[in-house]
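One protein chain is absent from this view; the other protein chains keep their places.
As written, the chains take the letters A and B, and residue 1 is the first residue of each chain.
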Amino acid sequence: MSDKKILYQERLNRFITAMDVGKPDRVPIRLTLSEFLAKYAGYTLQEIYYQMDKNIECSNKFIQDFDVDTVPGPPSLWMGGIHDATGAKYLKFAGRELEKDKQFQFLESDYMKAEDYDDFIANPTKWILTTLLPRIHTEFKDPYRAHLSLIKGAAGMVMNQGMLAEAGKRWAEEYGIFPPFSGMSKAPFDTLGDVLRGLHGIMMDMHLCPDKLLAALDVLVDHNIYYGMATAAGDTTLPLFMPLHRGSYPFLNPEQWDKFYWPTLKKVIEGLWKHGKRTLFYAEGDWTPYLEKIAELPDKSIVFHVDMTDMKKAKEILGGRFCLSGNVPNTLLTYGTPEEVSDYCKKLIDEVACDGGFIMDAGGVVQWDAKVENVRAMIETTLEYGVY
Amino acid sequence: MANQIDGLKDALVGLDMYKVLDKVKAGLDAGVAPMDMVKDLQAGMVEIGDRFARGEYFLSELIMSGEIMKKAMALLEPKLAGVDQEYKGNIVIGTVQGDIHDLGKNIVAMLLKGAGYNVIDLGVDVPAEKFIDAVKENQAPLLAMSVLLTGCQDPMRDIIKAVRDAGLDVKVLIGGNYVDEKVKEYCGADYFGTTADDGVKVAKQVFGA
Partner (left out) sequence: MATEDSKRIPPGVCLPWEEKVKDIGEIRGDEDIIKSEWEKLEAFAYVYIWWWVQR
């Protein structure tokens, strides 16, 4: 076996052992870096939003320079070109209507109206294609441009997937490293609440049309399981990325959480687990009040990621049954000193990672404001101090 | 006459949209002073803010009450022309340049309005000059800036510096999910807030009312 293959296997074992709540040789490091990577690699945000080769190059640069267990990034999930091809009304990109180093902006709105529920429930795929996409894109004004935009959008997606697959091979062969997850999906409540109804829309629906909302959430369960497995191309080694939004405290009151947020999310996670697919429960914000509920999930079926959730309680309630990750505060990475970052990581290693089942990461996705020396301190401390 | 609007406040606190709107319409038909209804609704918003502070209400209730309030005010505002409202003071609020998240800002603005302040809401992606002009024009003793993206905290610092350089006598409150003592110091703000009701707490300190 080549050195890189050995390294790959070592890292993968370390990562999987931790996800299985075991004690590897040392605490694994997964970094969830976004625009930070562009800055580090010396690209503008316009370049990484638009040019997929540069987007991927950001990750290459980082893994050449740092010893981490999984590939961070690529920083941009947004393919500017595809959104121009369709004329996305809901996105503003660096270098187009924004200055070339500004973060993209997603304009949230109720793109799906309350009146759309019946059609959505009847056949969501058809509704998205025939009603939603023409509504939120400017290129659907005549059949010629509409067909063209869909062809270009699909082609763009395939090209990007091809480049990522190629990059994945190179990361494995040349650097002995793999991406931190495969596939993505969402909580049904977030699928509806993020892009479709918007936050205000879904909050009103809970009061004004709860039955329709519940019916739509139910319809989404199978779709979200399928979408997760399909985007993972069937892989069950790495966890599925699931960014969780509206379930964090204090968005919903406890009855709403129990009634609208949790039941369908639980079904999606359990459905994925039946396929052998573990979920990276990327809990943005604070989830402390819901830890007991989350503990109802099958052992090891998630990696519970801690952003602002109380880490001590998370360990108390979920530890031993689920791997935990994260929690190095993003504000510390921006405003703190390397010593402070190092101390925080040591504390996490002593108090949380001590029994295994822990992956080092920042609390939230790291944007361009983090200091390089602080990211370095996080990695070096884990490499030295995180040895079991 | 007051009968028409009995229970208006409670209907808002109970988040009963149809009841609130029915009562406002009935009140207008019966010739109830629109300002009296606004006062009842404001009292309702204060109660809702208190419930949030006590952990009895969540963001979903704040957002729902905001939507009801919007619909009620759409009925009342045309009738309010020429009526002078008394305010506890002027507050300028906005989301800083580069950031377009307005959930937190809108909720804080709504609770401040409910508490009786005149809130000048500059919207999102607001540059320094716009903040400075609004503070000057309204002689506002309090400037509230909202930011979600940590990457926009640097521009926030620049804006605060520009406000200080302009020699304005104004207290600066910064708010957002990822704001803390460290960010406050870094940006040179006077106060920071992370939850919906922090805005009202700070305003009470600044205005003494």
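Going forward, a residue touches a chain if its C-beta (ideal position, glycine included) is under 8 Å from a C-beta of that chain, and two chains touch if they have at least 3 such contacts.
The structure displayed is predicted, hence computed values, not measured ones.
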Neighbouring shown chains of the undisplayed chain, as defined at the top: A
Candidates A:Gln9, A:Asn123, A:Thr138 or A:Thr337 - the one touching the absent chain: A:Asn123
From A:Leu7, A:Val195 or A:Ala295, residue that would touch the chain that is not displayed: A:Val195
Residue among A:Ala18, A:Leu45 or A:Leu132 touching the omitted chain: A:Leu132
Absent-chain contact - pick from A:Gln51, A:Thr231 or A:Asn253: A:Thr231
Those residues of chain A which, in the complete complex, touch the missing chain: 77, 118, 121-126, 128-129, 132-133, 153-154, 157, 184-186, 191, 194-196, 215, 219, 222-227, 230-231
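Rule of thumb we're sticking to: only the chains that are shown with their structure count from here on.
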Parts of chain B lying in touch with chain A, wherever the complex brings them together: 15, 17, 52, 55, 57-61, 63-64, 67, 98, 100, 103, 125, 149-154, 177-180, 182-183, 186, 195
For the chain A and chain B complex, residues of the former touching the latter: 35, 102-103, 105, 107, 199-200, 203-204, 206-208, 249-253, 256, 285, 308, 330-332, 334-336, 364, 367-369
